[in-house]
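Every protein chain of the complex appears in place save one, which is left out.
Naming follows writing order (A and B), and every chain is counted from residue 1.
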Amino acid sequence: MATNAFRRLDTGRLSTLAVVGAFALLVAFFALAAPSFLTAGNLYNLLVNNVVLLAVVALGMTLVIASGGIDLSVGVSVDMASMVFIMLLAAGYAAPLAVLAGLGAALLVGSLNAALITRLRISPFLATLGVLFIGQSVQRLSTGGGQPIYLVRAEFAPTFDAIARSSLLGVPTPVIVLVLCLAAVYLVLHRTVFGRQVAAIGAKPGVAWYSGIRVPFQLAKVYVGAAFLCGIAGILLSSTVKSYVPMSGNAFLLDAIGATFIGTTISRERRPGVLGTLLGVALLAVVKNGLLLVGWNFYWQQVGIGVLVFLVLAVSFGLHRRD
Amino acid sequence: MTAATPVAASSAADPLPETGTGPNRRKALAALAIRLGALLTFAFIMLYFALTARGFLSAYNAFNVVEQSAILGVLAFGTAVVIVGGGAEVQTGGIDLSIAANAGLCAAVFATLSTAGFNPTVVLLATLGTGLAVGALNAFAVVGLGILPLLATLAVMNVAAGLELTLTENTVVSAASPVLAFLQTGRFLGVSTLAWTLILFSALMILVVHHTAVGPRLYAVGGHPEAARAAGLDVGAYVAGTYLFSGFCAAFASVLLVSRLSASTPGTGELLLSVLAAALLGTVFSRRFVPTMGGTLLSTLFIGFLANGFQLLGVSSYWVAGVQGALILLVVAVTSFARPQEH
Partner (left out) sequence: MTALAIDMTGISKAFGPVKALEGADLKVAYGTIHGLVGANGAGKSTIIKVLAGILTPDAGTILIDGRRVAKPTPASVEALGVHFIHQERLLVPTATVAEAVFLNHEIRFGPFLDGRAMARRAEALIERYFDLRLPAGTLVRDLTTAQQKIVQITRALARKAGVLVLDEPTAALVRREVDSLFRVLRRLRDDGIAVVFISHYMQEILDLCDEVTVMRNGTDVGRVDPKEAGIDAIVGMMIDSGVGEMYPRRHHAVGAPVLEVQGLTLKGAFCDVSLTVHAGEVVGLTGLLGSGVKELIECLFGLDRADGGSIRIDGVEVRLDAPNRAVGAGVGMVPEDRRAHGVAIGLSVRENASLASLARYSRNGFVARGRENAAVDGLIRDLSIKTPHRDALVRNLSGGNQQKVALAKWLGCQSRVYVLDEPTVAVDVGAKVEIYALLNRLAAEGAAILFLSSDLLELTGFCDRVLVVYRGGLNGAFDAAAVDGDTLLAAASGTRSETRGIPE
């Protein structure tokens, strides 16, 4: 019987089908509604400009959410990496040094989060919110109140192009970076002992502690790792726009949280995972890009994103609730 | 044989031990000290400003801060109620990320309709309706569909922010209305309407949440839903109510917002983080470590006085967010040691 077969379908799988189906429908719709959607140029633009940065930040968020926490300061990590990178370049330092220093700045933010959460036992929400506020002040103070730093002079172009516009065997460098990050986080989260322990901490910290897992130490690694990924995004971001715009990283925060949690809907137990997050990022990016191509103005795009994400969630959670 | 007897004390006649035995009393004392510690920190900072910042202590300045805090306060109350009713878990607890964007949308509705010349009553009703509609959408998503509050309100936030932009085209919409005139220039006992609004609203919140049956029930729903259900409470209705209330707060705050600037301006959504900070910081003033209305008011004023004190001292405004962040961390770090440990 049809209804029986329907009922027998695992609700987790059903909810996965719903999200993937919604994604496919959206792609199909935009492909029909906007002829330019499926062109190589647009897909390239979609991937390099919309997906890569958000995906790298969202991977960091995935790690954190898998451990049962949240990181509101991802934007600060992105910004600090971007700021240090651009400032050092402007001061005439060598590009590799600037990149390393930028990543170092992000690691510093992550370490601060880790210390607050594991040493001072502040809840992740408040700890990272505090760091977000502090990060904003630091940026204002370093830039005279939030003045962007543009590096448009020709001498900087090679550095930026090497990072953001080069390609290897026809694959753009940012995409290669994304694939590497994806592979790394996938392996760490889903294949290693560390990843398993993080999932246990996320499921029940007490059980993890009673199983001999060094909970604070592993959590610290999670927050530092997330900040490192954000640092990578920061370097990519400033190389793409050839500038540092204070507090621009915050734009990723809510999208990254959204993408990660949308991603959890494809898991039977609603656990965050790399593939799910990637799907979440793709969904958000396609909707944004598609609505733009269909000709909605920027304002309506935001409404559209909200409504579409809401609908996907409604279907996914609604199906889950049938039990 | 399945017979079993638990280890026994000698005779059956001993009464049960009294509470207030060592560890309990010590814990209670520690919690009290910590709670006072948060208050003392607050008082100390006030004292510092009073001694160093000229004009800080004047009644004029104090009411000015209260006035400035009105909008943040109303939104923080809405958020606190949602957190109370939904529980304080980091990922799955109650939260309304859409409250600030909702206030922005309501402000846009208010300003646009006022400018279009609608009757003030109609405008007010439409504004209230907008706020409640957004709240109802959240309530439906969280209670009806079972979507995580964090996620549901995030999507709704996008919708509300987008609608605001569509309505205002990302510009300042100036507005004039008798309601605004009343809020802007009305005074009673030398205190402005805006300041009165926060005072009365706070009093009402404290009265309703801490002195009627709504309070313990709401805390029960958030603190232990199964226990609340076993006590016969309709958990879903209470949780839905909190989101509706936060929608109401957004609409209420939007009117105050428009009155302060005589216009609706883009960027209201950026209030979100301050609102969250005020609502969450309020938990440290409670011995139960849950958000309370008094605590929310205190932390709202704390944030307001902090900004004001720095302004009077001539400290660059660039510092304000950072110092706020650092102080929040300080206060929370101190209290976190009094909390029962998680693992």
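By definition in this document, a contact is a pair of C-beta atoms (placed from the backbone, for glycine too) under 8 Å apart; a residue touches a chain by one contact, two chains touch by 3 or more.
All values reported here derive from a predicted model rather than from experimental measurement.
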- Among the chains in view, which touch the chain not shown? A, B
- For the chain that's not shown, point to the residue among B:117, B:232 or B:314 touching it. B:232
- Message: I'm checking contacts with the chain that's been left out. Which of A:82, A:118 or A:197 qualifies?
- Response: A:197
- Message: For subunit B, which positions touch the chain that isn't shown here?
- Response: 1-10, 12, 14-20, 24, 27-28, 207, 211-213, 215-217, 219-220, 223-224, 226-233, 287-290, 340
- Message: Which parts of subunit A face the unshown chain closely enough to count as touching?
- Response: 187, 191-194, 196-197, 199-200, 203-204, 206-214, 269
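Here is the rule we go by: only the chains that are shown with their structure count from here on.
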- Rounded to the nearest Å, the gap separating the Cα centres of subunit A and subunit B is 29
- Note on the structure: So, in the complex, the side of subunit A touching subunit B is made of residues 65, 68-70, 72, 116, 120-127, 129-134, 136-138, 140-141, 145, 205-206, 208-210, 215, 254, 257-258, 261-262, 298-307, 309-310, 313-314, 317-318, 320-321
- Item | Complex contacts: residues of subunit B adjacent to subunit A | 90-91, 97, 141, 145-148, 150-152, 154-163, 165-166, 169-170, 273, 276-277, 280, 316-326, 328-329, 332-333, 336-337, 339, 341-343
